[in-house]
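Every protein chain of the complex appears in place save one, which is left out.
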Amino acid sequence: MDLSQLNPAEQAHMSKIIEKKQMQDFLRMYSNLVERCFTACCNDFTSKALSSKEETCVMNCTDKFLKHSERVGARFAEQNAEMMNNPGK
Amino acid sequence: MDLSQLNPAEQAHMSKIIEKKQMQDFLRMYSNLVERCFTACCNDFTSKALSSKEETCVMNCTDKFLKHSERVGARFAEQNAEMMNNPGK
Amino acid sequence: MDLSQLNPAEQAHMSKIIEKKQMQDFLRMYSNLVERCFTACCNDFTSKALSSKEETCVMNCTDKFLKHSERVGARFAEQNAEMMNNPGK
Amino acid sequence: MSFLGGARNGVAPGTINQERVEMAVQELDMVTDVFNRLVSACHAKCISTRYAEGDLNKGESVCIDRCVFKFFEVNKKVGEKLQAMGANAAASGTFGGGH
Amino acid sequence: MSFLGGARNGVAPGTINQERVEMAVQELDMVTDVFNRLVSACHAKCISTRYAEGDLNKGESVCIDRCVFKFFEVNKKVGEKLQAMGANAAASGTFGGGH
Partner (left out) sequence: MSFLGGARNGVAPGTINQERVEMAVQELDMVTDVFNRLVSACHAKCISTRYAEGDLNKGESVCIDRCVFKFFEVNKKVGEKLQAMGANAAASGTFGGGH
């Protein structure tokens, strides 16, 4: 996104909006992560306690998802930058 | 959520917002329920009429989903209340 | 939806809102289509290039999805019109 | 979809009644939501994901027509059930039956 | 869910602080989002989709109770992990650690 096309007053307004959205996005990512790791790791409902195997799985799932997102984000930024420079290609 | 941290004017404003959201949530639950029970129960498209077997399935699916949501809601409220009282645990 | 229950000022306001929503809906349909056709067609990650087989699949997937949506839309409109005329049935 | 009907009358022409516009927007959002679910549900039921060609074949076309009809039937049944339960709940005071 | 706590105090009673109301709305949206995911996740884990009857049977009921509890446990673990990583990131300046 090219914010330079907005004037300073608009940019100030936008950065407030962006800050709010980042909070929302973080919260949504959090609940999505809980759902995803719960679904992948918890399959035994003969007990309500989280088994140590389930807990390890949840920790690895969280860890891996965040690293995955980070890597996707880095590639995404590169591709976006490339598209800006070579819009025709 | 602890609405007591809002002042009376804010609480009045919030309850209007909450009322609107409840309508939206109800409508979303309704269309989600239709999609869910349609997907689970309708698998024969050699005819456009709902067979009596499909209809029974849809009614049971609706019934069961609502009872499920209600039970989840009850446990959710209990857990939330517990978390408020023992935030450290 | 029966916009005739709104007065002219409200209808003008609504059509602006509807126009904005149509843009959003189009963009959401676009990214949904990309996700859907990518998921259905791309299964080989030994190379980053889109193979000609994958590309054909993506083109057919896009084509078919749009024709599908169009047909669903036509039937949806008929059913809605019918429901307006026979609300009791 | 009959849930939203009926409640709008008593108009002051020329000025914008925010309440009424919001209700119309909410109805539009719901119709869009239902339509998107319908498209997705019937795609899952009727469209082969091999994507050997871009046109709908005869079988897919017929399936779509029946699928949309059936989805509406399910919508109607679920709506009736919810209304019946809502009426029961209002009578017995289980839900917030006041409004 | 503890992410949103703590930060609200210093009230000017009688007037509407838009900031505070928005924060409460955001919290409400998040609780609704979590609840919907919980309903959906436990439905997938506990409810048979044969739909031979409309009532929850004994096995399903017990499963739901345990499922909700476990989901909260997972929520807690994931939250702790995110907080630990956020604290690390703030200390090392990886994320925008300023606020």
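Just so it is clear, A, B, C, D and E label the chains in written order, and each chain counts residues from 1 on its own.
As a convention for this text, contacts are C-beta pairs under 8 Å (C-beta built on N, C-alpha and C of every residue); 3 or more make two chains touch, one makes a residue touch a chain.
This is a predicted model, so every value here is computed, not measured.
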Exercise for review: In the full complex, which bits of subunit A touch the chain not displayed? Write them out.
Suggested key: 1, 3, 5-10, 13-14, 17-18, 21, 25, 40-41, 56-57, 59-65, 67-69, 71-73, 75-76, 79-80, 83, 87
Review point. Residues on subunit C that touch the omitted chain in the whole complex?
Key: 20, 23-24, 27-28, 30-35, 37-39, 41-43, 45-50, 54-55, 58-59, 62-63, 66
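Basically, only the chains that are shown with their structure count from here on.
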Point to revise | Set of chains adjacent to subunit C and to subunit E | key: none
Study note, to complete from the structure: Per-chain Cα centroid nearest the overall protein Cα centroid belongs to chain B
Practice item. Just grab the chain with the largest centre-to-centre distance to subunit D, centres being mean Cα coordinates. Key: A
Practice item. Can you check how far apart subunit A and subunit D are, centre to centre, with Cα atoms defining each centre and the answer in Å? Key: 31
Study note, to complete from the structure: subunit E residues touching 2+ other chains are 29, 46, 65, 69
Practice item. Hunt down the residues of subunit C that sit against at least two other chains at once, touch-wise. Key: none
Review point. Can you name every chain pair that touches?
Key: A-E, B-D, B-E, C-D
